[in-house]
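Only one protein chain is missing from this complex, and each of the others stays in its spot.
Now for subunit A:
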Amino acid sequence: MTGRRASGPTAGAEAGTEASPIILELTGVTRVHGEGERRVVALREADLEVRLGELVAVMGPSGSGKSTLLNLAGGLDTPSAGEVRLGRDLLSHLDAAGRAAIRRRRVGYVFQDLNLIPALTAAENVALPRELDGVGVREAREQARSALAEVGVVELADRFPEEMSGGQQQRVAIARALVGPRRLVLADEPTGALDSHTGEAVMRVLRQRIDAGAAGLLVTHDPRFAAWADRTVYLRDGVVVDADRDDRASDLLVGAGRGSGRDRRRGIGPGLDD
């Protein structure tokens, strides 16, 4: 439970995160590559739960299992042991075609760059997963426009990727990740190719979009961007080593959000000498 979510549209979940539905759940997930001498455990007995309205950051050095975790969460890879659920669907019970269908409907990706198909406009890019899922062209376009509006870039609908800035392209990618019934965005270093100002603006949009009714898993090496998440999962050699939870009321935010003006920001810094 966080100050952020309490102020968002999921404020009804204030009494406990139990009220917010689980969007993604990994239970005892292990992924092993290779055999014998070459056997590598990329991820070991990972448990993770992401609820509606939550953004969870995943941090760790290269090779710690971040990408494996993201691929398993999105059904691009299958676990050697353990279970992955998207909503109520158990991915391990589905065949490849079934997984692909669930993926198209439930999950979207945002990568560092090269997210969009260059020959398609923003609206066409965002509509594509809906059309692939069998939705009529007109309805898919309508859903695309509303997805673009939700991230504040509906005016870019008819532009091609090369006519957009990096930050604008990432917004369009977020729109596509959460178009139609999709509720889970898997973001792999989405700010990696952006300057710090633009990166922050993209995180702001991602955060607002998730607060408005979605969930996200964010892989990043940058603590400043991870700080936009509700919590951070740290991976070391395929093992979740710390998962900090926000159970503790934060001293910094006591009284924050109430009242107006500068009262709500009173006293968050260290003391001053005189």
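The criterion applied here is as follows: contacts are C-beta pairs under 8 Å (C-beta built on N, C-alpha and C of every residue); 3 or more make two chains touch, one makes a residue touch a chain; residues count from 1.
Rule of thumb we're sticking to: contacts and distances are computed from a predicted model.
Colleague: For the chain that is missing from this picture, which UniProt protein name fits: "Transcriptional regulator, PadR family", "Putative spermidine/putrescine transport system permease protein", "GMC family oxidoreductase" or "RNA polymerase sigma-70 factor, ECF subfamily"?
Modeller: This omitted chain is identified in its UniProt record as "Transcriptional regulator, PadR family".
Colleague: From the list A:L26, A:A42, A:A201 or A:L218, pick the residue that touches the absent chain.
Modeller: With A:L26, A:A42, A:A201 or A:L218 as choices, the missing chain is touched by A:A201.
Colleague: If I consider the whole complex, including the chain that's not displayed, which of A:I22, A:M164 or A:V239 touches that chain?
Modeller: Touches the omitted chain: A:V239.
Colleague: Tell me which residue among A:P21, A:G34, A:P61 or A:G98 touches the hidden chain in the full complex.
Modeller: Missing-chain contact among the listed residues: A:P61.
Colleague: In the full complex, which residues of subunit A touch the absent chain?
Modeller: Here the touching residues of subunit A are 2-4, 61, 63, 201, 204, 207, 223-224, 226-230, 232, 234, 236-237, 239, 241-242, 244, 246, 248, 250, 252-253, 256-257, 262-263, 265-274.
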